[in-house]
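A protein chain is absent from this complex, but the other protein chains hold their places.
Lettered A, B and C in written order, each chain numbered from 1.
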Amino acid sequence: MFDKLHEECGVFGIFGHPEASNLSYLGLYALQHRGQEGCGIVSSDGTRLHAHRGMGLVADVFRDEEIFNRLSGPSAIGHVRYSTAGGKDVKNVQPIMVDYLRGSIAVAHNGNLVNAQEIRNELELAGSIFSTTSDTEVIVHLLAKAQSDSLPDRVSEVLQVVRGAYSLVFLTETRLVAVRDPNGFRPLVLGRLDGAYVVASESCAFDLIEAEFIREIEPGEMIVVDKEGMKSYHIFGKVNPTPCIFEHIYFARPDSIVFGRQVYGVRKEFGRMLAREYAVDADVVIPIPDSGVPSAIGYAEESGIPFQLGLIRNHYVGRTFIEPQQSIRHFGVKIKLNPVREVIEGKRVVVIDDSIVRGTTARKIIKMIRAAGAKEIHMRISSPPTSFPCYYGIDTPTRKELISSSHTVEEINRYITSDTLGYLSREGMRAAVGQPGGTKGGHFCDACFSGFYPVKFPRLKADSQLGLF
Amino acid sequence: MFDKLHEECGVFGIFGHPEASNLSYLGLYALQHRGQEGCGIVSSDGTRLHAHRGMGLVADVFRDEEIFNRLSGPSAIGHVRYSTAGGKDVKNVQPIMVDYLRGSIAVAHNGNLVNAQEIRNELELAGSIFSTTSDTEVIVHLLAKAQSDSLPDRVSEVLQVVRGAYSLVFLTETRLVAVRDPNGFRPLVLGRLDGAYVVASESCAFDLIEAEFIREIEPGEMIVVDKEGMKSYHIFGKVNPTPCIFEHIYFARPDSIVFGRQVYGVRKEFGRMLAREYAVDADVVIPIPDSGVPSAIGYAEESGIPFQLGLIRNHYVGRTFIEPQQSIRHFGVKIKLNPVREVIEGKRVVVIDDSIVRGTTARKIIKMIRAAGAKEIHMRISSPPTSFPCYYGIDTPTRKELISSSHTVEEINRYITSDTLGYLSREGMRAAVGQPGGTKGGHFCDACFSGFYPVKFPRLKADSQLGLF
Amino acid sequence: MFDKLHEECGVFGIFGHPEASNLSYLGLYALQHRGQEGCGIVSSDGTRLHAHRGMGLVADVFRDEEIFNRLSGPSAIGHVRYSTAGGKDVKNVQPIMVDYLRGSIAVAHNGNLVNAQEIRNELELAGSIFSTTSDTEVIVHLLAKAQSDSLPDRVSEVLQVVRGAYSLVFLTETRLVAVRDPNGFRPLVLGRLDGAYVVASESCAFDLIEAEFIREIEPGEMIVVDKEGMKSYHIFGKVNPTPCIFEHIYFARPDSIVFGRQVYGVRKEFGRMLAREYAVDADVVIPIPDSGVPSAIGYAEESGIPFQLGLIRNHYVGRTFIEPQQSIRHFGVKIKLNPVREVIEGKRVVVIDDSIVRGTTARKIIKMIRAAGAKEIHMRISSPPTSFPCYYGIDTPTRKELISSSHTVEEINRYITSDTLGYLSREGMRAAVGQPGGTKGGHFCDACFSGFYPVKFPRLKADSQLGLF
Partner (left out) sequence: MFDKLHEECGVFGIFGHPEASNLSYLGLYALQHRGQEGCGIVSSDGTRLHAHRGMGLVADVFRDEEIFNRLSGPSAIGHVRYSTAGGKDVKNVQPIMVDYLRGSIAVAHNGNLVNAQEIRNELELAGSIFSTTSDTEVIVHLLAKAQSDSLPDRVSEVLQVVRGAYSLVFLTETRLVAVRDPNGFRPLVLGRLDGAYVVASESCAFDLIEAEFIREIEPGEMIVVDKEGMKSYHIFGKVNPTPCIFEHIYFARPDSIVFGRQVYGVRKEFGRMLAREYAVDADVVIPIPDSGVPSAIGYAEESGIPFQLGLIRNHYVGRTFIEPQQSIRHFGVKIKLNPVREVIEGKRVVVIDDSIVRGTTARKIIKMIRAAGAKEIHMRISSPPTSFPCYYGIDTPTRKELISSSHTVEEINRYITSDTLGYLSREGMRAAVGQPGGTKGGHFCDACFSGFYPVKFPRLKADSQLGLF
């Protein structure tokens, strides 16, 4: 429930399957939670690329079967993009597709480059023009200027220049390239279906299309698929991976395997640890649906306090809700959530959410629960206080807007009007999630909690990331 | 997850509020689960009625603020209508609005009239013409022919003729009438907001607009609201009420108060009773989301087996999903649900659902859970076998299609490939739900389980209700 | 209340052709000039009727091929409806389709019934309800109440009751009926295509689908087509036909044969006669395009003054033109017409139009021509002053708004700022057009010029016809 700054996204790719664009559509469907603003697919028929992109949900943008006739060919990549307030321009919808010296290329990007503006400035000084406001466009510019002979070498050449978080999928007429930044901030998994290779941000996309999960693409690994098969390259020096802990806390789907563990189990473990750290004498544990459910189950199990669905979510909430104009009422959170009075009335209630950003939504929910008759409300957050913005692809507001960056837990407790408030400790979080799977020497990036940023970025004035582009 | 025959619907009405059409919109929004096919609002400005109706979700049909400018006036009624396979014609969208001798009248109907075809035949013999295929249209025809002087008397005159299930809301230029059939099959509640009276199918509509819940409109009660205030009439002789048990089992929202009890608690009680009747040695209890969640919580509490979310639902599933054409795969249930392997693998799993209709969906889900590694699957249904079609407004298929009407529990168990299958007994169901609230001498209609139909209907050949109209 | 009394429309029908709905679409396409507000087609597959109707142009309402798959069957009727300010409700779009005792029936109507409100009042007193504000709906009500055994007899029974102007096409599951009122106000022609019978408002619809023109359906004639073939009935006593002269003046397409003559030639003759009646010494004759072109050619031929296109029409003018908001300018006629300065500058210009209604448009056009440098402007109208409203299906404003009803020709000349103004005389008009073809004893209805109404209507206060219903 954030108002977003940076782009959260999901990517998908498939090479060598007769239903490439249809399967990409299904893959994007399963990744829809990673981006609801816009989406697109680019396919290759071996000699030409074909694109369809638009603003809106996957099911709306790809409404007509005729679209899939145009998206012909055995290879395709796709992208879903998160909704950002105001930025409703179709020009930023990915995959980006361009013509350059060596033909056509399309790219889909999940993540955020920290030196994109610097590179863009240099490119513009040399006469480049930019059609979008996306950091992804610098990658295609660099790729067009790369001098190496082979596509893998050119991609590698470019990736020595850009820094930050990226899980990238490229499609040319004859090849698919998937690459993950050396820190491995964002997830990217590899699978097979009927002999074709598939890649996706999360394994839930494989489940839907019934592809076999093979493994994660490793941090710093680039795979290149063509009709000869797949090749793997490691194109960076030794970097200790730092995958993003927030995928486990909030962003990924609970049925996905991310960084070696299924998200559902990790979230439950967060809840259990939270129960150990912030026990309370209470009658009922309720989640803020849907993201708080697994942690609430974990908290309930560990504490022995019964789990109940105390808030019902309206699943028909769309993007175009019109509020009564003349009214002084503001419906906000009520349009999404409604309390079950019977569960709450007269009870001491533990409420589980995954995080608190500005505090305004939490405050409204607590007031709603209080109005439904709760005797006590104990807010429990299944992650530490979010005090620092993310520069690696999670959409957090500026530092100034993050309530934890300037307020103590007790102050926040007073603001949101809970009786008590407890955040999972950083130690508890780390213990619950363990080491990132398959990444030796790695640990999770927790910059949003710790302020320790594993990849440096140009010195910015405090909280000025809004003006990054 | 039914393919529907009859119409399930939701109704809303408000009289005497400056934001009548806007609040109707919000009310329909909260009642969206009762009908996603189409919706409409008719408002009155005191001298004329204004209508806006369309196919689709409330948020899509009422997309432009300009619509609300046209829906002027302090009174309004609204309707949401369930999706039925094929019947995509806008002509059946309610409220129905017509001109007749005494002016204009609009009506919104939830329920099903059992003698509509007989009446329609007679009306047609007398020269009436019908513009829709809806049973509701006979009501307006009868109303136009009614000879009584006052509107309440005319409505009463009509309701002596029609038989079946109906919660009706009428709007004329200057009055709102709400009435519930003497059996009280379908719910209808009364509330107040800023001095205005409001009526709705479920109390969750009141929660959203912050209206105060006053009481249910009683079975057989007609209320008439005009600028003088509200009057209540009892226009039928003594009838023992028989409200629909299926509202509690599946149809109503868990946060609504229906027939005197909050639905969430009733469903949990079904789950508890089910655990007592069909205990099993197992590792985990998982619901089929979303409808099975409260019963699964109840089952888990009573049995002591841990509750987990073993199936994740994709909330972006829309109505326009395009399946890959050439593919031999059928995505069906996979597009909606995905198992959490970690929760299921190697486990003895209790799966809770509210009902089994044809058995095909249950079979697919069980195969999916089995493929995710479940060691044993014990299906538990929080209602008795659904062996008889409903003629009172719940959309069930014909008897022939109801697997319980022709198969034993053991045969169904084999068909859906579960290890064991247990249905809640009729006695257990009755004990769990108790007497319908506020209705002396009443009991719940359970015709879909028992075949005992409290209101008779014209003799039909077995399973021919499809041809009712 | 009828939104508008006077609907201008076009109708089409075809019986017994495998491409019935597609050909109806083409027929409506050719008749588009008779109505741009909305359109619809109803087809019959022999046992059921299928409908598609919508607001907008034919090419927009019938955009998807899938529509034609649904409009299956070898018979179909269609309707185009005139655009009226404000009445943008889809409910009035025809063909009207209803169910009644004997099955389904659809009707498309061009014309206007003068006693529709009286009949409606009686029907409502007897308990009928009305779903539309169209006078056509009384016909289906009467048809449903008709007691005769055969469809032709029932239609005949109904048509003894209604009075006014109607060219009607009915479609049932197995029959097509086409009938013209005994006065024959509106045109209706009969043709054949590949053995199928076709009917249409104008012969230009036959030209497009390459149907053979057979003859006009006669005033008072009813034809019934079923699989046995076509039968013709004359269901009225002797009435002297009075077809509408305004079809020749303005409404019909110049390439159509209407009432026995091709419209183009009649219009040219009006222009010739006008030149004889109102000669003037001038340099150039220009039409107001497109309707004034044939008359202007005739005027030029007769007078010897050269014909030129002095005003160019913008053919992209749509219905959704947005004017600059803040501007004090009003674009009105400029958006449609632009003068050719070279043709006009320094010239004495004869401007030919078919009629003057309110005078406001003529005034704007004359000012525009004057601004382009005309030395003199001589307005010539190819019909007499329009002083009386039409009650038979041409859309005229109330008497009060008709400038000719309250102003002399000289006053109008001053108002529209022309140098001279001349209207074709009623005698000249009659001489130019001759007797209506194939209608013995008949003469053209010229009520809009003469005030002599051949079919009486309920006594109305002067100019109150807008409030007729």
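One rule holds in what follows: contacts are C-beta pairs under 8 Å (C-beta built on N, C-alpha and C of every residue); 3 or more make two chains touch, one makes a residue touch a chain.
Everything numeric here is computed off the predicted structure, so don't read it as measured data.
For the omitted chain, the shown partners it touches in the full complex are A, C. Per the touch definition above, the residue from C:Lys334, C:Lys375, C:Arg430 or C:His443 contacting the chain not shown is C:Lys334.
Within the set C:Pro294, C:Gly393, C:Gly428 or C:Gly442, the residue that contacts the chain not displayed is C:Pro294. The hidden chain makes contact, of the residues C:Val58, C:Val225 or C:Cys390, with C:Val58.
Among C:Glu212, C:Asp255, C:Glu410 or C:Glu427, only C:Asp255 touches the chain left out of the display. Touch with the hidden chain on the side of chain A covers residues 90, 98-101, 124-131, 133, 140-141, 143-146.
In the full complex, chain C touches the omitted chain through residues 18-19, 22-23, 25-26, 29-30, 32-33, 36, 57-60, 62-63, 65, 68, 204, 207-208, 210, 253-255, 262, 264-265, 290, 293-294, 297, 301, 306-309, 312, 314-318, 320-322, 324-327, 329, 331, 334-335, 338-343.
The rule we apply is simple: only the chains that are shown with their structure count from here on.
The remaining chains, considered with chain B omitted and nothing else moved, group by touching as follows: A | C. Taking each chain's centre as the mean of its CA atoms, C is the chain most distant from chain B.
Although chain A and chain B share one sequence, what matters here is the overlap of their interface residues, and that overlap exceeds half of the numbers used. Centre-to-centre separation of chain B and chain C, using mean CA positions: 49 Å. Mean C-alpha positions place chain A and chain B at a centre distance of 37 Å.
For chain A, the set of residues touching two or more other chains is empty.
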